[in-house]
Structures are given as structure tokens and as C-alpha cells.
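These notes concern the structure reproduced below.
The complex is shown incomplete by one protein chain, all other protein chains being positioned as in the whole.
Read from first to last, the chains carry the letters A and B; within each, the first residue is number 1.
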Amino acid sequence: MKQLLFVSVALLLCGCETVQPWERGTLAKPEMQWQADPMEISLQAQINASKEASSGGQGAAGGGCGCN
Amino acid sequence: MNQVPLFDHDFRAMGGPCRLRFACADDALAARVIAAAETEIRRLEQKYSRYLPDSLVSTINRAAGADAVPIDDETAGLLGFADTLWQQSDGLFDLTAGILRRAWDFKSGRLPAQAAIDCLLPLIGWQRVQWDASSIRLPAAGMEIDFGGCVKEYACDSVAAVLARHGIERGLVDLAGDMAVAGAGSAAQPWPVGIRHPRQSGAAIATFSLAAGSLASSGDYERFMVVDGRRYGHILNPLTGWPVQGLAAVSIAAPQCLVAGGSATIAMLKPEGEALAWLAELGLPWFAVDSAMECHGEFGER
Partner (left out) sequence: MAAEKRPALLALTSSALLLPAYQGVRADAAPEFIELGMRYSKYEEDNTQGSKTFGGSSQRYDIDAAQFHLLAPVADNWAVAVDVQWEDMSGASPWFVGASLDGSPKVIMSGASIEDTRTEVSVTTRYYYDRGNAGFNYVRSDEDDYDSNAIALDGSFNSADGMTTYSGAISTSRDDIEPTQGSVPTNTLKNDKDISSAWIGVSRIISKNAIVRFGLAYTYREGFLTDPYKKNDKRPDERNEWAVSAGYRQYFLWPDGALQADYRYFDDDWGVASHTLNLAWHQNLWRDTQLIPFMRYYSQGEADFFANIADTDKRYYADDYRLSSFGAVTVGLRVRQQIGNWAISAVGERYETDESWGVYSGAESPALVNYWRYSFGLDYVFR
């Protein structure tokens, strides 16, 4: 856990070369998004949350369902 | 695949004839593309035209000598580009030089009095303009900025981006001679474009195939007068207030029409010999006609 935090902070603080706005075309591609297909992601999250004891972590939790 | 209908739409904007050409299989989509493209041009015209009293440029000019005017990212970007043109041309391109037109009336056929020019020169000087990413202030009342040298070229690129966002694979935006290609499909079928002859209106001095990117042209033919057998063009040196004795016409191809247009403007502002050397150094395809109607440059089939 501590190591993960350390690596995270190191990555965030590292002197990453500034990527200019016009060089961010690739980063705008659908495959580079955190949620490439929202409907697919929400269905997967709902199924997993109803079959496993852990959920969330990718945003606020929202409501539940009585899914068994 | 090759039978996609070609749409041609002519209209007037930014003080000149404009034309959109693009391949599109869907009539309704084509209508939306045309509407979106025209909307984008009008938006830029209403923001940057100095003829419209409500434009941002008019607001900035009215506030000269008084308050700073807040600006958005787009305007700050254009000012930044104009600043680069000023630096790269050693002060020959100056966003504040437009007021010289108060002294120069090319329709009159008479040269201005030196005194008239002398009283305008103190109001010119980009280095004195106070600007940053969020505001601009012209330091003296009477000073003016004029985006005439870059907005049309920027609009070309912006409209080409509108076409691309609508999924147009092959399109050409032509704003009074400044052109930008939209979509990758133009590589397979380039657009034939003509370069205007600087002394014969309506005639082409060269033709060129535009497969990608853009083409911008600048010439001394837009406004001029001949006095005592000597030709005075509308391209004025902001340091002297007098027309430059430079090239008759320059065309440059570049990935962005704004860069092509800015480079062509710099070339037009320099004395002939210097301009040709600068163009050779630039690193972009170019074509120039000197005052003796001699052609120079790297592209064009004459």
C-alpha cells in the first residue's frame, strides 16, 4: 500500500515533459478514455457489485438494486 | 465509392467570395455541414471584424487609452500568433499598423502628405500594446488593432475542422483564395487550385494540386495606385508608413492555413531579395512572382 502511494506520488511529481494541447490528439481517442463505453461499464459494474462484496472506486457510488 | 456526390456552395463572408466543396452521400448531412460551416465563419466575422461596431475588435479599439478589455483563449491565441509574426518579421508585421489606411486612399490616386503619415506613426507599435492571456489594453487613444492579416486564414482552418467533425472525408474550404483541405480523402483525389496572376485579374499564373493542408496567397494587387508611373501597393511598412517595394505575389502551402497566410504576409512585407531568401529558408513549399513578373519557387506548373 505504502509502495503504491509512493509510486503514485513520484509519478505525479515527476518532471513529465509538458505535452502541448495540440499534441493531445491521441489522448482524446476513445480508447484512451477512462470510460470508453459507459453502457458497457455500468452493466459490468452492476453485475460485479451484485456477485461480489466490493464495489465502487471509479466515481461516486450511486444507488443500489436488490439484485441477487 | 468514387461516386459520392460533390457539393458546391458559394457565399460571401469576410468581405470576399467563399466556396465550400465537399463529397457527401447524404443531402441532409450536406445541408447541416453547410449551415455549420457558415455559422463558424459568421461567428469569427462577428468577433473579429473591425467594420462591425459590436465586434470584440471594435470594443478593444474603442477602449484604446482607457481600460483593458477581457479576452478569451481564442483571441489570446490570435494575439500570440500575431506577436510571433511581429517577431519573425522584425516588426514589419504589426497588428496596430491598420490605421495607416487613414492616410492612404488608394482610390484617390493621390499620394498622402508626409505630415499625415507622420502623425499616425506614433500610434503604431505592437511592442507597446499591453496584453496577456486574459486581457488587452491599447496604451494610447486612437490606436487600433486589425486582425485582417490572420482571421480569414484562421477561419479557413476552423471551417475545415467543422467539415472533418461532420465526418467529411474529402472537402475544400476556399475563403477568397485562402484554402484548406478537410479529410484524408483528398490525398487520393487532390483538389486542382489556380494561383491568381498578379497583373491579370481572373487569369491563373500557375495551377497546383492540393492534397492535404492548406494554401494561402497574398499579393500587391488587392489595392494599389499608380502615381507618376510608379506603382504603390497596399502593403505598408509600419516603420515608415510607405508601401514596401517587394514581391508582387506569394503563395505558400502549409499544414495550417494560418501558418501559410502568416508566412506569405511576412514575405510580402520584406524587400524582394530578402523575401526570396527568407522563403527559401522557411521550409515550406512556396511560389512567388517578383515585380518583373518573374516566377520563383518550388511548386506550380506554369
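The definition used in the following text is that a contact is a pair of C-beta atoms (placed from the backbone, for glycine too) under 8 Å apart; a residue touches a chain by one contact, two chains touch by 3 or more.
Bear in mind the structure is a predicted one, so any value in this text is a computation, not a measurement.
Of B:Ala63, B:Ala176, B:Leu282 or B:Cys295, which one is in contact with the hidden chain?
Considering the complete complex, B:Leu282 is the one touching the chain left out.
For the chain that's not shown, point to the residue among B:Val193, B:Ala206, B:Leu258 or B:Ala275 touching it.
B:Leu258
Which of B:Thr84, B:Gln189 or B:Thr240 sits in contact with the chain that's absent?
B:Thr84
Extract the touching residues of chain A with respect to the undisplayed chain.
Residues of chain A in contact with the hidden chain: 1, 4, 8, 11-12, 16-29, 31-34, 36-40, 42-43, 47-48, 51-68.
In terms of residues, what is the contact footprint of the unshown chain on chain B?
Chain B touches the missing chain through residues 29, 32, 73-74, 77-78, 80-81, 83-85, 87-88, 154, 157-158, 161, 165-167, 254-256, 258-259, 262-263, 278, 281-285.
The rule is short, and it goes like this: only the chains that are shown with their structure count from here on.
What's the distance between the Cα centroids of chain A and chain B, rounded to whole Å?
Using C-alpha averages as centres, the distance is 45 Å.
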